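A single protein chain has been omitted from the complex, and every remaining protein chain is retained in its original position.
Let's look at chain A:
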């Protein structure tokens, strides 16, 4: 068990990187607290697997250091870091039984057979694979295979961190939910630090206490699922999390007021002064309502998703989605939109540029 510190980490797959574009990871500074449940969320190719492989030791970073507590492990091979990793496709040793698969990491480290057998029994019970312990691993279903590869990670009680690299990719949808809650339960039982890499926001938000959102090799925001949803630090987070994502509308600022299509828009707080060419208003569809007066918009599409109705409208060429409970307008109708001021943010060059209003605090 340990706190993991990533300090001034950069990584490039090129031998001599020239510009920032050559870096798969651009300057990462991050602490993972002992026992936390983290999700690393981002689109494909954002560098999350690179980051994971650096923590596990499969990759040595071009620059920067990794500390487990205060011990520098940057140069240590994976086997000496006491970490566990579960891969996208289940990795099992085909010729061994489930029991031998689970015992493998312990036996490689010369643990005595009594302890091995005790740990394997414990883990098997936790994962509910006790009844298949003596089956050959090759014959298992994908979800059981993935459980076995998780088990190989959890079987060592000195493990510093367990990392999951999109572990539910090959699992049937109806088992995904089950395995996800199993993971959450395991985290509560073993209390090891867990890092869960995914591009699926539902997986990230249900598993993690803290979500780290990455984009193009950079961390754009770290926060609880609620924080990410309510106050995205970057338009990317607003857009990536939520369904549909945050409405991002180009605007101008004059004298501390945001102007959208010539009309002032009330914001959550003061605009933070700064330079930047591009300013945008961000508001989640959940906080856009239809009213008798307000900004005029034309309804483009109405979709009833069951729990609520998503109304997609156009203000000029700008698309704005709104979520309503009932009384959906018809397509083509002209409606008036209201933005809830304490949920309306201003972004400058993509980054949040309003001070939090009292309501949001």
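Everything below uses one rule, namely that a contact is a pair of C-beta atoms (placed from the backbone, for glycine too) under 8 Å apart; a residue touches a chain by one contact, two chains touch by 3 or more; residues count from 1.
The rule we apply is simple: contacts and distances are computed from a predicted model.
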Chain not displayed: protein name in its UniProt record ("Branched-chain amino acid transport system permease protein", "Carbohydrate ABC transporter membrane protein 1 (CUT1 family)", "Gas vesicle protein" or "Cell wall polymerase"): "Carbohydrate ABC transporter membrane protein 1 (CUT1 family)"
Chain not shown: contacting residue from A:30, A:96, A:133 or A:175: A:96
Which listed residue, A:17, A:64, A:78 or A:244, touches the chain dropped from view? A:78
I'm checking contacts with the chain that's been left out. Which of A:61, A:105, A:269 or A:350 qualifies? A:105
Of the residues A:99, A:152 or A:343, which one touches the chain left out of the display? A:152
Could you pull out which residues of chain A are in touch with the chain that's been left out? 53, 56-58, 77-79, 83-85, 87-89, 91, 93-96, 104-105, 108-109, 139, 149, 152-153
